[in-house]
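Every protein chain except one is present and positioned as in the full complex.
Per-chain numbering from 1; labels A and B assigned in written order.
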Amino acid sequence: MGGYLLRRVGQAAVVLVGVSVVVFGLLQLVPGDPIRLALGTRFSQETYDALLERSGLDQPVLQQYVTWAGNALTGDLGVSFRSGEPVTQLVLERLPATLTLAFASILVALLIAVPLGTLSALRPRSVVDRGATVLSQFGISVPDFWMAIVLILIFAGTLGWLPSGGYVPLTEDPLGWLQRLILPAIVTGVVSGSVITRFVRSSVLEVLGQDHVRTAQAKGMATRQVLGWHVLRNALLPLVTVTGVQLAYLLSGVVVVEIVFAWPGLGQLALQSVQARDYPVLQGAVLLFALVFLVINLVVDLLYSVIDPRIARR
Amino acid sequence: MRAPRTLSSVAAGALLLTACSGGESVDTGGGGGGGGENVLVAAVSAQPDQLDPHVTSAYPSFQVLENVYDTLVVPNAEDLTMEPSLATGWETSEDGLTWTFTLRDDVTFHDGSEFDAADVVYSYNRIIDEQLNNAYRFATVESVEAVDPQTVEIRVTQPTPNLPALIGGFKGMAILPEGAADQVDLTTEAIGTGPFQLESSDAGSTVLTAYEDYWGGAPTVDGVEFRYITEPAAALTALQNGEVDWTDNIPPQQVSALESEEGVELQSIPSVDYWYMTMNYDRPPFDNRDVRRAVATAVDRAAVTEAARFEAAQPNQTAIPEDNFYASDYAPFDTNQDAARQLLEQSGVPLPIEMGLMVTDEFPETVTAAQVIASQLEPIGINVNVETLDFATWLDREAQGDFDAFMLGWLGNIDPFDYYHAQHITDGSSNYQGYSNPEVDRLLNEAATETDEDARRDLYNQAVQLIVDDVSYLYLYNPNVVQAWTPGLTGYQIRPDKAINFETVELP
Partner (left out) sequence: MSEPVLEVEDLRVDLRTPRGTAHVVNGLSYTVGRGETVAVVGESGSGKSVSVLALLGLLPSRTATVTGRAALQGEDLLTMSKNRLREVRGPGVGMVFQDPMTSLNPVLTIGRQLAEAVRAHGESSKAAARERAVDLLREVGLPDPDRAVDRYPHQLSGGMRQRVIIAIALANSPALLIADEATTALDVTVQAQIIELVDRLQEDHGTGVVWITHDLGVVAGIADRVLVMYGGRCVEDGTVDDVLERPAHPYTRGLLGALPDLAEETGDGEVPDLATVPGVPPPPTDLPEGCVFWPRCPVRSDPRCETEQPPLDLVGGPLLTKGDGLPHRAATWCREGDDRWT
């Protein structure tokens, strides 16, 4: 196990280096001048030159990358070009909000997808199945900002049941935390859940046709037992991968939902840094997202070795 | 162990764990009732990028800084003439080259230290020496000196009648305590003289608390919380809900609906901003005066304004809004498609003309306006291709001169110099269209140093006529500033320069 982990960490390091190089390179190709953006529309040439020098952006590209990489290795991801705050601090500040929303969304998604997908597979082409298909199509096609705004207008506006946005840490105000989490989690959860529902349906359908399910029935087991231990236990194994992908995507910050709900997450940060061409923050954010994917992949693989006996533990 | 249950419980567990590690995200607002106690909750559209007044250029930052820092002088809330603030008065020497400002003696900074001339000298020199953002405003300044603790002397290289507007137009020239930049991190901390102190600023909100020893008298509210709500629907819902007390995030199309709504108090007054379109002199045929005038004749400003801003704007063929002392009523163009076609014929330029009109989605109203303009130019033989870019790319292309035409605005103008000078003088720092008219240069330069107000106005009016006739800019409209708050809120005045000042505000 130790050797395996070591190998994975090594691979991850290579990926991260590759990602940082690619992002750095791409940013050089993208039009847009962070100095100009920072200075606004009225400024003199001297001001421009002074800021350029202070920022280090007048250095040759390779030099800039090497400096950045060297610092990154010691954990120093640099400072935001716009605000001067350390990148790591900016990211850490927004991490709890993103983590909260991501996990809440996955929870909502699974609560929708597993029952709905399973029911659809158990009764193919029935009313439930067709209804679930329509709903999941809807969930996938509907723009999330539209859904978000509609929910705000209904639940925060007309009904006044919930706040219209914002984020409070759980420790400060548990009720407020929950109230603010509900609507955004529903929006992102419905979207994720719709994708996962289709997947659960096809996975369960496939397992239902397998021989061992027939064996279980022939043994005279109760239907619920067969469903739980033989059908779902197998059908939901691949769900781990799909959920992992969805989770990784959610952890990279869901920009639109964050903006509409004023949710201070990493998506907002990423968008702001793109608009401002705040390279250090962008680099740091992308690196973090890559790291998230790598970690989730690793966790998924390890999880499989635990829940699927066919996969040997190393 | 079942996979689905496991995943769900893992998700739930992780949820609790991460939520408990609250991090620094703070949203101190509970549900309805605003920020609790006596705190004003204001919903603004974006997070400040940083809080160093000399370095930031973002409007969201200044929405906050307006309440934290002071300048020597400030624009009057109604007619925008410059009034005393940290300075009680000022005098100019005969030759106009020395300005003497007398300072208040009862001002303390938020850290308790006393304010005096040394702080002014430090602040201004910081901007000049380090070439910070607003250094261009000190272009004519030769020296800044403290004559005595209550007197500051500024020497200029030429008469600068708009010096007060330059040093007090907005909080970008705020007064910091001497040596502040070395003592604190000004990007996240503030030691100002303003009515509120900066308590915290993070991803969720920026919180200010009242400064009891403010020289203008302690504020009525205990504090202000700025929440960043980018989505207008959410901001308005929050206002109607009572979650926030004030917002400026109001789309123009909602204005008439909100005006008649009971739960909301809305005001819409002319602002100092103006929006315009311009064409590139380096790109034929747009260097042809007749072509430019044809465009100016074909564009229906009223229609463009209505489409972009609905009722919340005034069409204008010059830059300065009509109730301003320096306003000009020059409006030579009558919308007339036939006359426009004639001008094009006269120009001798073969039709159709292809025009790329560059706009940015940073300001969605320009995208709408551009589409209307495109539809108005097509019938006369000019095919407009609206190019919508993100702001960074837009700025790049503007700077490189890579455009046929573009549309943008100039915001926060106080003095006619702000409205006209850098944009239309040959090689002006804001003259991206490449306009050059020696007569205009002469007039603008003279006006820049003319100390007599009437003479000055006259000079600018002459310049404006030439600028408009040549269509250096095709002026479109002055937008209104629109803000809304909870009914019963008093002590707040909406300002044409869009500065947000909560000094005297009182919650219902």
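One rule holds in what follows: a residue touches a chain if its C-beta (ideal position, glycine included) is under 8 Å from a C-beta of that chain, and two chains touch if they have at least 3 such contacts.
Owing to the predicted nature of the structure, the values given are computational and were not obtained by experimental measurement.
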- Note on the structure: Going by the whole complex, the chain not shown touches A
- Task: Have a look at A:R7, A:R54 or A:R214 and name the one touching the chain we're not showing.
- Result: A:R214
- Which residue among A:S20, A:N234 or A:S252 touches the omitted chain? A:N234
- Item | Missing-partner contacts on chain A, residue numbers | 210-212, 214-222, 225, 229-230, 233-234, 237, 307-310
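We take it that only the chains that are shown with their structure count from here on.
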- Message: Could you work out how far the Cα centre of chain A sits from that of chain B, in whole Å?
- Response: 36
- Note on the structure: In their shared complex, chain A is touched by residues of chain B numbered 1-4, 6-8, 11-12, 14-16, 18-27, 29-31, 47, 49-50, 52, 57-58, 130-133, 135-136, 139, 185, 187-188, 202-204, 227-231, 233-234, 237-238, 240-241, 243, 362, 390-393, 395-397, 399, 408, 410, 422, 429-430
- Query: For the complex, which residues does chain A have touching chain B?
  - Reply: 31-34, 36-47, 49-51, 82-85, 92-97, 99-100, 103-104, 106-107, 110-111, 114, 145, 148-149, 152-153, 156-157, 160, 163-173, 176-177, 179-180, 228, 232-233, 236-237, 239-240, 243, 259-262, 264, 268-269, 272, 275-277, 307
